[in-house]
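Here the complex is missing a single protein chain, while all its other protein chains stay put.
Here is chain A:
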Amino acid sequence: MTGGETSGALVAEVVSERGAFRLEAAVRVDRGEVLAVLGPNGSGKSTLLATIAGLIAPSRGEVRLGERELARSGSDGRRTVATAVDRRRIGLLGQESLLFRHLSVLENVAFGPRSQGLRAGPARTEARHWLERVGAAEFAARRPAELSGGQQQRVAIARTLAARPELLLLDEPFAALDVPTAAAMRRLLGELCAETATPTVLVTHDPLDAIVLARRAAVLHDGRIAQIGTVAEVLGHPATPFVAALAGVNLALGVATARGEVQLEGTDGARLVLSSGSTAADAAARPAVGRAASAVFSPGAVHVAPVHEGTQEASAAPVANRWFGTVSLLQPAPGGVRLTTVEHPELAIDLPGAAAVALDLQPGARFAFSIAAEEVTVRVRD
């Protein structure tokens, strides 16, 4: 690698196999950057982290960190480079703090510096510095078992950073913490990542982690990267139902029409056309007719109205952003009710509690739905 821009960057292009599971992924994380990795369980997130960390060897591909080549396996599966875990300088931080329970907090944090050859005294000084930095200096003499989960995680962060890693791999580091503690830790980790400019891969289930800490996000699905882009793009227009659910938006998968709309086939021949109201200005970006396309909208943006007796529902060409549906399921939603329809069970519609009462929502009742074009975004899919 040449040029200052790439110094210290993680480049991983790997194929890794674990039993029948196969991960094929290429990621790049520059210095000072945090890449969020999203994906359902079993999508390959931990395999990706384990491959980068050196806990499993890729069957093909390579892992580079700055100038250093950490792993390389040829197409014949022969490992030509395999740097041991303890020489990679990669910090691991997971959901559990995994503090060494037989060592004091101070000795835990001093473990990295000690292992890297520092004498006990300077290692402890270094450890105290990091404990102070994470706000856990007062716990130095305690045993990990005497600390709360959040305090343990603070110490784990200090221990990880005290080893001066050149790359951080974070695997849902806040998942086991209560909400206020997770928020405080998120802020702390954000500060430290920015301060040390250590390239960071953050595996998470929580879109908030991605929004607060990361600029870019990659979505793993079945061992492949299904989407990669800025967090705003990925969460704003998800390519997978998993991320759509994470981001709390509806992902409508259909085909493109001639007018740049997305047409969905529902059950019983029901059809729904979603339009972003795009004009000639972005006509070039319109999906090619008949190709797979997706529309994204928020469940709360849908307007629900009663269907009056004798309303003519059926029409040869459905009107964009207007449709009819029969309520199939009602669930609680923050501040109101979430309903799904028989015709389009994958699309959720939220409405405030008062509106739900006024409409007398019941399973089996029929309603008219509409959404403003500016609430819809449309994309062509690959």
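In the analysis below, a contact is a pair of C-beta atoms (placed from the backbone, for glycine too) under 8 Å apart; a residue touches a chain by one contact, two chains touch by 3 or more; residues count from 1.
Note that in this section contacts and distances are computed from a predicted model.
Per its UniProt record, the hidden chain corresponds to "Molybdenum transport system permease" from the list "Metal-dependent hydrolase", "Molybdenum transport system permease", "Regulatory LuxR family protein" or "2-oxoglutarate ferredoxin oxidoreductase subunit alpha".
Note on the undisplayed chain: of the listed residues A:45, A:64 or A:88, the one touching it is A:88. Residue in contact with the omitted chain (choice from A:48, A:63, A:134 or A:163): A:163.
Check A:28, A:68, A:143 or A:303 against the missing chain and you find that the one touching it is A:143. Checked against the full complex, the candidates A:112, A:173 or A:238 give a single residue touching the omitted chain, namely A:112. Of the listed residues A:53, A:157, A:217 or A:348, the one in contact with the hidden chain in the full complex is A:53.
Although one chain is not displayed, chain A still touches it through residues 53, 55, 84-92, 94, 96, 98, 100-103, 111-112, 115-116, 143, 145-146, 159-160, 163, 165.
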